[in-house]
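The complex is shown incomplete by one protein chain, all other protein chains being positioned as in the whole.
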């Protein structure tokens, strides 16, 4: 009996160890290429491209960052403008996509109406259009409307890009929230609107948070449409700015890595903050139990 | 009878909303945006697929040639090779990403400490713009000075320079690795969100009933997170632009068309060759492919939902 207990405990401990090791290995693989980029931004090119490789950095410096901010024409790029554009466009389009997605997701999750599955499928299928079939006609339309190279144009495009996705995701999460909860709240005297905000919305929190992260990251990193619809510092975003480090025959890999780090940090920070809401969604989910 | 009853319930529920039925009102913004940004341009490009439209000769936009572009495509071996390769890449990549994502999500969910850090790290690859991923993996898989070969040679695993981006299968694998690295997070995070939203009682009940961990997973957890997995699946299969940027920079379909995918072929035809009409015809054929994938997962999703008793 005691033996069995001991072996059971051993097994559990081993399992735990394996779990930790597995987790560590997975995280290493995930982070390695990223850390390599961070490292590349700090090392002189001769070390990055060395053969035999220099595994341990010999020389670290912030030269690439200093150069980046030192102004156009002096080895720099208009990074502040790009950053501003990226931020305005990504945040606005995310907020709008989430709002539109919440409305749509709620409609699909809570109402029955004719042609529902058809409409749902139709919305999703708008995403099957390859960007290339879209980019030139979109350019035609935008050129006629005069919204090439504006924040508005890109925000519209990104909202459209993200809406099917947010609707779907949020719909999935609203479905997980038991209907009787909201109904109970209404019986308790809440309006439908209040019931939504006070009961269903908090419970669907994790879904909305993850839809938000996805939408934000998609807009933050999108390249193909941005390269077609933007032109100058008025609206060029960071991913398009990456190409400032390429010339016809040369590429400044270190500079590109430095800009990549500048791009990644805000996204990482935001993700880290939003994580909390993923968790709080869970805890409030436990409340009902 | 039941329809009127349902309508009555609806009426009661949406008593404060104006005349238009609530769902129509709620869906209006989405429909308007999508119509403006997707449907209208789409009609334009559908039309242009019936013309010999060349970017540098705008007048060709008004020449109608019927189905000639499509007829040319049907007979074009290169196009179908790219088509097949794309299907293969999508299938392999999506399944692997799904499995890896599931594993990651389960591991992260089990972790008792550092959840926030873990989850943020999990999403780390999503912070990378696809073109950056392309450059990064191109450098890593460079046969001469790339990280991968350097590491393999340093560890004594190989004495030769492995031509990662050249040899057909290896290049496919290299692209697959880049694609999986950048997209597994999407699966992992969605499945994790599903796990987090999952009620705890069924799990408790299963434990009390003496289910093994595998049984618990198979019969309790999996049916619950399946819809999320399918959502992720569909979203990924639609998100072709992401993979395009990666492949474009890593190999651009080369060498000798060994890694040519629909997306690289289409965009080279469209802009570099400036044959937009033909490219749009290709795009429409490839839309068929996406629609097939989407409808397939969509039905899977609906089935999964019925299984866990959600109404449809």
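Here the chain labels run A and B in written order, and each chain numbers its own residues starting at 1.
Methods note: a contact is a pair of C-beta atoms (placed from the backbone, for glycine too) under 8 Å apart; a residue touches a chain by one contact, two chains touch by 3 or more.
Following the convention adopted for this analysis, contacts and distances are computed from a predicted model.
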Omitted chain per UniProt, picking from "Monovalent cation/H+ antiporter subunit D family protein", "Isoquinoline 1-oxidoreductase, alpha subunit", "Sugar ABC transporter substrate-binding protein" or "Polyamine aminopropyltransferase", is "Sugar ABC transporter substrate-binding protein"
Going by the contact rule already stated, which one of B:55, B:176, B:203 or B:291 would touch the omitted chain in the full complex?
B:55
Among A:44, A:122, A:202 or A:266, contact with the omitted chain is made only by A:44
In the whole complex, what residues of chain B lie against the chain that is missing from view?
53, 55-56, 58, 61, 138, 142-145, 149, 153, 159-166, 171, 251-252, 254-257, 268, 271-276
Take the complete complex as the reference. Which residues in chain A touch the chain that isn't displayed?
44-46, 49-51, 72-77, 136, 139-140, 143-144, 149, 227-228, 231-233, 236, 240, 243-253, 255
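Please note the rule applied: only the chains that are shown with their structure count from here on.
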Chain A to chain B: how many Å between their CA centres?
14
Over in the complex, which chain A residues touch chain B? Could you list them?
19, 22-23, 26-27, 29-31, 33-34, 36-37, 49-53, 55, 99-101, 103-104, 106-108, 111-113, 117, 119, 121, 123-134, 136-138, 140-141, 156-157, 159-160, 163-165, 167-169, 172-173, 175-176, 191-193, 206-207, 210, 213-214, 217, 220-225, 238-239, 242-243, 253, 256, 260, 263-264, 267-268, 271-272, 275-276, 278-279, 281-282, 285-286, 289
Parts of chain B lying in touch with chain A, wherever the complex brings them together
6, 10, 13-16, 21-24, 26-27, 29-31, 33-34, 36-42, 44-45, 48, 55, 103-104, 107-108, 110-111, 115-116, 118-132, 135-137, 139-140, 144-145, 147, 150-151, 154, 181, 185-186, 189-190, 193, 196-197, 199-201, 227-228, 231, 234-235, 238-241, 244-245, 262-263, 266-267, 270, 276, 279-280, 283-284, 286-287, 290-291, 293-295, 298, 302, 305, 310, 312
